[in-house]
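Sharing a structure below in structure tokens format, with a few things to ask.
Here the complex is missing a single protein chain, while all its other protein chains stay put.
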Amino acid sequence: MNPNDFKEGFQAREEVLGKENVENFIANTNDFNRSFHELAMKYCWGDIWNRPGLDRKTRSLVNIALLTALNYQHELKIHLDGAIRNGCTKIEIEEVLLQCAVYCGVPAAGNSIATAMEYFNSKETND
Amino acid sequence: MNPNDFKEGFQAREEVLGKENVENFIANTNDFNRSFHELAMKYCWGDIWNRPGLDRKTRSLVNIALLTALNYQHELKIHLDGAIRNGCTKIEIEEVLLQCAVYCGVPAAGNSIATAMEYFNSKETND
Amino acid sequence: MNPNDFKEGFQAREEVLGKENVENFIANTNDFNRSFHELAMKYCWGDIWNRPGLDRKTRSLVNIALLTALNYQHELKIHLDGAIRNGCTKIEIEEVLLQCAVYCGVPAAGNSIATAMEYFNSKETND
Amino acid sequence: MNPNDFKEGFQAREEVLGKENVENFIANTNDFNRSFHELAMKYCWGDIWNRPGLDRKTRSLVNIALLTALNYQHELKIHLDGAIRNGCTKIEIEEVLLQCAVYCGVPAAGNSIATAMEYFNSKETND
Amino acid sequence: MNPNDFKEGFQAREEVLGKENVENFIANTNDFNRSFHELAMKYCWGDIWNRPGLDRKTRSLVNIALLTALNYQHELKIHLDGAIRNGCTKIEIEEVLLQCAVYCGVPAAGNSIATAMEYFNSKETND
Partner (left out) sequence: MNPNDFKEGFQAREEVLGKENVENFIANTNDFNRSFHELAMKYCWGDIWNRPGLDRKTRSLVNIALLTALNYQHELKIHLDGAIRNGCTKIEIEEVLLQCAVYCGVPAAGNSIATAMEYFNSKETND
């Protein structure tokens, strides 16, 4: 996968998810997942995350809500990191998850609260 | 259902969903749905929508995302009205739905785009 | 579709959903949906609703919860009728939906509360 | 929305969903839904439905399964028409829905069976 | 988190999920999850699980169904323990999961059957 073919996507992804995430992404691209990686790079990162109509901080909060509603905890962990990089505070993340408790149910929010605790703990250990 | 027992909830609901919505809500409360209405009033409106940690405009965008992910179109229509009242622009709503297209799939976003078109059309007719 | 081939299923279905529901079911069976109708008759009615390990009243409450979680409102309406026939009270149905509000989210429960209101209203008009 | 900008997408869409669907799609594009329509046209039609690795007939059956699992009945109706155009038989569609009954539950399949009945009935009336 | 502020909730939770669960819950409460824990304590435990209109044994069976439909296996494990404490038999739990197989699909039920096997095995080892 050639980063030059997806320049705008790679730049947005690096800004949101960090350099290490992008390096792993390139290293893990292979024959089987290449088309999926390219699709994600083009539509998700090159397109959505670069659109000017909504700031990235709000997009991160929206994403935390969506990933909670759909219960994609692995992806959520990655986007919690993106949320912090995009300037979301711990309190704003907590508030989105409280809102999810009411709109998606307590177990949905509870799963994401647990993932967020794990993320914040590992981050504080590493910092 | 006595509005005096849920003052904070009623105030938040009226500010977000409007006076007519609250009047209908009270008029439609009966023996069967009273406990549910009280729970929604306390939990949703008295609690979540009054919390200071996240502004109501962002909560509206988060709600549009959640209701799209879970495909609750009736509730979405009500919250599109709340979003406009909370200061969201048509462009911000569109951007959230585009983000949903990538994270929840094109049909999920398509349903909500159709609901939003209906809402905006009926609003323009009424204004 | 020959009721004699699915005797146990037809009996359970008639006991739970009523004679009219079964007559419509037979009348609406055609080349396209026959295998689906047979599968539902065998699997759902002949098997699950005839199992002795759980009383039908509890099965009805469980079904109301499942159909709320999955947001199948058309099917829910049919099973609200079954629940009443199986001896569930309006209060027990309300309690299951309140429990859904906390475990599946307020909009999920709200949809089913609205369906239940419609069902109870049409029933009282017909009675 | 200029069809010349999305030639491959428009061609695939017309081949699968028919000329009338494409004409309605263009006529219904407006300021609010333009970006969503463009994304769907590029991503869905220009990209996925034109990929050579899987024949369109199988893609149609996969889509019927996905739309049943997610309960998007409006979109399903459109794709039932696409499935017929892509060479799927009524029996193959029925078989996919029977498989959904076992893997997604009987109410999920029941909803789609009802939508398919409606679609086939309206089609036979029009033919 | 002060148990005196949520007395009714703590009592219900201890009766259903046991003393150890409550002690862990208090020990694991921190700045990030406090509001979520308080919300769960108030609405879930103080309110729903204390309501008189439905016995706790039936609530447990309803919860097993809901958590299966939504595939929250971690929460399910906790509520299997609550179900036993509320007087549900292994057979009643099995019956609810069989009903889920038909209404939510075989893989949904299969996941919960596996979680229940794990729970019953670990319980028998500990007893």
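Think of it as A, B, C, D and E in the order they're written, each chain with its own count starting at 1.
In this section, contacts are C-beta pairs under 8 Å (C-beta built on N, C-alpha and C of every residue); 3 or more make two chains touch, one makes a residue touch a chain.
From a predicted model like this one, the values you see are computed outputs, not experimental measurements.
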item	value
Contact list for the unshown chain, restricted to visible chains	A, B, C, D, E
Residue among D:Ile84, D:Val102 or D:Met117 that touches the chain left out of view	D:Val102
Residue of B:Phe6, B:Tyr43, B:Tyr72 or B:Tyr103 touching the missing chain in the full complex	B:Tyr103
Where the unshown chain meets chain C, residue by residue	35, 39, 43, 47, 51
Missing-chain contacts mapped onto chain D	43-44, 47-48, 51, 53-54, 58-59, 61-63, 65-67, 69-70, 91-92, 94-96, 98-100, 102-104
Interface residues of chain A (partner: the chain not displayed)	30, 32-33, 35-36, 39-40, 43-44, 67, 70-72, 74-75
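Convention: only the chains that are shown with their structure count from here on.
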item	value
Touching both chain A and chain C (chains)	B, D, E
A-B against A-E, pair bridged by the larger set of C-beta contacts	A-B
When chain B is superposed on chain C by its C-alpha atoms, the rotation angle in degrees, nearest 5	120
Selected from B-E, A-D or D-E, interface repeating A-C by over half of its contact pairs	D-E
Chain centre separation in whole Å, for chain D relative to chain B (CA means)	30
Where chain B touches two or more other chains at once, by residue number	35, 39, 43-44, 47, 51, 67, 70-71, 94, 98
Pairwise touch network: line, ring, star, complete, or other	complete
